[in-house]
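Only a single protein chain was left out; the remaining protein chains are all shown in position.
As written, the chains take the letters A and B, and residue 1 is the first residue of each chain.
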Amino acid sequence: MKTITFKVNGAPVTVDVREDWNLLKVLNEKLELTGAKEGCGAGECGACTVIVDGVAVASCLYPACEAEGREVETAEGLVLANGGELTELQKAFVACGAVQCGFCTPGMIMSAKALLDHNPAPTAQEVKVALAGNICRCTGYHQIVEAVLAAAEEMRK
Amino acid sequence: MAAELAYLRPTTLSEAVSFLETVAGAQPVAGATDVYVGIRSGKHAPAALVSLKAIPALGHLTPDSPTDAYEGKAEGGTADLGVLIGGVVTHGAVEDSEWMRRHFPAVHQACSGVGSRQVRNVATLGGNICNAAPCADSAVGLLLYDATLILAGPAGERELPLSDFFVGPGETRLQPAEILKEIRVPAPGPRTFAHYWKHTRRKGVELPLLGVGARLTLAADGTVEVARISLGVCAPMPTRSREAEQVLEGKKLTAELVKEAGEVAAAHALVRDTWRGRGWYRREMVRVLVPRVIGLSGALS
Partner (left out) sequence: MTPAKEERLLPEVEKPVCAPEELLVVGKRVPKSDALYKVLGKSQYIYDMQLPSMLYAKILWSERAHAKIVSIDTSEAEAVPGVRAVVTGYNTPEIRVGFMKDQPVLKRDKVRSFRDEVAAVAAESWEAAEEAVSKIRVVYEDLPAVFSPEEAMAEGAPLLHDKDARGKDLKDNRIRLPWKLVCGDLEKGKAEAVHTVTTAYDCPAVTHCCMGTSACIAVFDAADNLTMYDITQIPSLAKADFLQALKAMGVKGRVRVVTPTIGGGFGSKLDTYGYQYIAMLLSHRTKRPVKIVFTREEEFFATSPRQQASFIITQGCDKEGYLTFREVNATLDNGAYISWGATTPSVMMMPMSSLYRVPNVEFKATCIYTNNTWAQAMRGYGNPQATFAIDCNLDELAEKAGIDPVEMRRRNASIAGEETPQGFLPQSCGHGECLEKVVASLDYANRVHGPIEGTPRVRGMGFASLIHTGGGAKIYKSDGCATIIKVDDEGWVDVFSGSQDIGQGLDTVLRQIVAEVLGFKAEKVNVNVGDTDACGWDAGCHASRSTFVAGNSARACAEIVHAQMVANFAAQLGIPEEEVQIKNGVVTGLSIEDPEKRDTKVEKMLRKAHMAPTGNAMFMASNFWEPKNKLLAGDFHGNFSMAYTYGVHGVELEVDTETGQVDIVRYVAAHDIGRAINPMLLDGQAYGGILQGIGYALTEEMLFDHGKLLNPNFRDYKILTCLDIVPIEPIIVETNDPEGPFGAKGVGEPGLVPVAPAIANALYDAVGIRLNRLPMTPDRILEAIWAKEGRSVA
């Protein structure tokens, strides 16, 4: 077991973990942050996507110990980081019909956020590349891409 | 209950090598995207993981020139500078590098297509190469530029051409406790054209069915000075088609010539016939894609 300290959604946390755990397990079981989910356990579906030090990662393949000293962002922390308001991305996902069963949604939003944090004016193609690692079986992706582009436009205002 | 796997985080290269030497069952890890999948499937069963991510000496992506800034020197299609890629540089870092996109387009294309953005954000070229899958996109791209590897181990550092590094699927010439420190890519020279194409069944989250790379460096009169044709999944490891290269070198490029290069590459490709892809189809794709990739590189125009 190892004790690791890192930031989650702006707040420092200290957790005891087995050294062979992945970050997803820590989030789900130790920190009760269940937005990111195990959809495949092999880094292929994106349902476990969170942001670590500003970039989107598959938390099911991210070693827990590697999070030491780093900053992790999850879907649950978006409102707090936005002064208590829903972010444009979250609003757009709701308004554009980008959410059906919702299992992929938290991971999808974090991938989209990581994109917009680096590229505030993406093309549709750039959005698709950023979201290529987030599988959705319900929506067919159109309304998701629409939501990301709408949010980006809103944020540029 | 299975014994807990130790996760070690050295901050210097010598510390990492020392861990690998002294800790029983230790395995190096960078992005963990291959290693964690391997542990879950039972392919690997290390007793300890030695993370290389915190080692500054492995993190650089720099043009290889001690004095000149590149601005103003390199223009579309040529590069007077090589590049030094540290062992834990991520595919994402290469993807985001405008400089790599312009000067090493085939490596840029190869890295940009790996997995997904989430994977590319953590997965490293060093890890991809050492994992030595026959499809390793970054390796297939780097073979076009005659990259060499700097390996660091208990006995010191040594240099090895990338083309000599692979022994078989998942097998390399890495010695015990050795780490891939750096990938050195020499300047390709002016009038260099290159392209990498990943052939897949869908457009995202794909391992290639096959990968085809082409690099041509032309002399002032347009004859091919250097030809490199690299293939992924067409042999037990990323490989070059030297037979196809011989067809091209010393000649002027024409549609017929590149077509012949494709035929020759296809004839010699060691493709497999599996449920993932039929042998005849893979071979035909080599034949079709080699000329196409040469065309996409811009060398013909």
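Just so we're on the same page, a residue touches a chain if its C-beta (ideal position, glycine included) is under 8 Å from a C-beta of that chain, and two chains touch if they have at least 3 such contacts.
Worth saying up front: this structure is predicted, and the values here are computed from it rather than measured.
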| item | value |
| --- | --- |
| Omitted chain's touching partners, listed by label | A, B |
| Among A:A47, A:A114 or A:A152, residue touching the chain not depicted | A:A47 |
| Residue, one of B:E243, B:E260 or B:E284, that touches the chain absent here | B:E284 |
| Chain not shown, touching residues in subunit B | 1-2, 199, 201-205, 207, 275-278, 280-281, 284-285, 288-289 |
| Touching residues (missing chain, whole complex) on subunit A | 28, 33-42, 44-45, 47, 74-76, 78-79, 86, 89-90, 93-97, 99-106, 109, 127-129, 131-145 |
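Basically, only the chains that are shown with their structure count from here on.
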| item | value |
| --- | --- |
| Approximate Å spacing (C-alpha centroids) for the pair subunit A, subunit B | 29 |
| Subunit B-facing residues of subunit A, complex | 1-2, 18-20, 22, 41-44, 46, 49, 55-58, 60-66, 68, 111, 114-115, 129-130, 132-135 |
| Sites on subunit B touched by subunit A in the complex | 4-7, 9, 29, 31-33, 36-37, 39-40, 49, 51, 53, 92, 115-119, 121-122, 203-205 |
